[in-house]
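Every protein chain of the complex appears in place save one, which is left out.
Right, chain A next:
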């Protein structure tokens, strides 16, 4: 076995450990499925942790503005993988904070949609597929991240987390974010997707010199210039690129702190 395989095994074992800890300690958890490459790997890891089962609901907080390919993927694989899928809509744009820049405001719908879904089902924990290497504020996250009553993130007062001991005690009405792939990189995700043969949405592969590196709402997500039409080619591209992964996600770049404002309010 190569060092690269060992490394993927280590990442996988750590994620399985996190999944099992969360499931043992929380009463009602759900997995947030954004249909992207990361959350597909996450579902795969959950099935590894629970021997082929996903023993909790899978939640898609739907903005209604995803790509058609994403909806097709969701409908097909939720059946094939036997998921307990819950689809919940987001509130309309008009209800969002008008002081936010336009794309950020649009993305804020997802935060509100999530809040409504949490209330509706009474989940005390949601599993989210964010990674430290994606974005600066996500690098600050804990594996178990307790949220305030409004779903807000108090980045200044995060509790310590060490030796795989996680903070899981919450005030009534608050919820926990669980991040089982926080320690993975974009490159790891693709190498693992390839090794495990995990299905992906074709939008990630280059067509006419462009591909999506990160998938979000159609109106605020843009493709990057690329010739990578297979996973192998994506791996080569990622080894040399200096373009950040989320450069095609408009809400990250509207103002210096737009993404941070979203996250403090409870965005993923």
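Assume contacts are C-beta pairs under 8 Å (C-beta built on N, C-alpha and C of every residue); 3 or more make two chains touch, one makes a residue touch a chain; residues count from 1.
As a convention for this text, contacts and distances are computed from a predicted model.
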item	value
Absent chain [UniProt protein name; select from "ATP synthase gamma chain", "Branched-chain amino acid transport system ATP-binding protein", "ABC transporter permease subunit" or "Adenylyl-sulfate kinase"]	"Adenylyl-sulfate kinase"
Full-complex contact with the absent chain, from A:50, A:67, A:121 or A:205	A:50
Which of A:37, A:66 or A:246 contacts the chain that the document leaves out	A:246
Touch list for chain A against the chain that is not drawn	2-4, 7, 9-10, 12-13, 16-17, 20-21, 23-24, 47-53, 55, 132-140, 142, 155-156, 158-163, 165, 167, 169-170, 185-187, 235-236, 239-240, 242-247, 256-257, 260
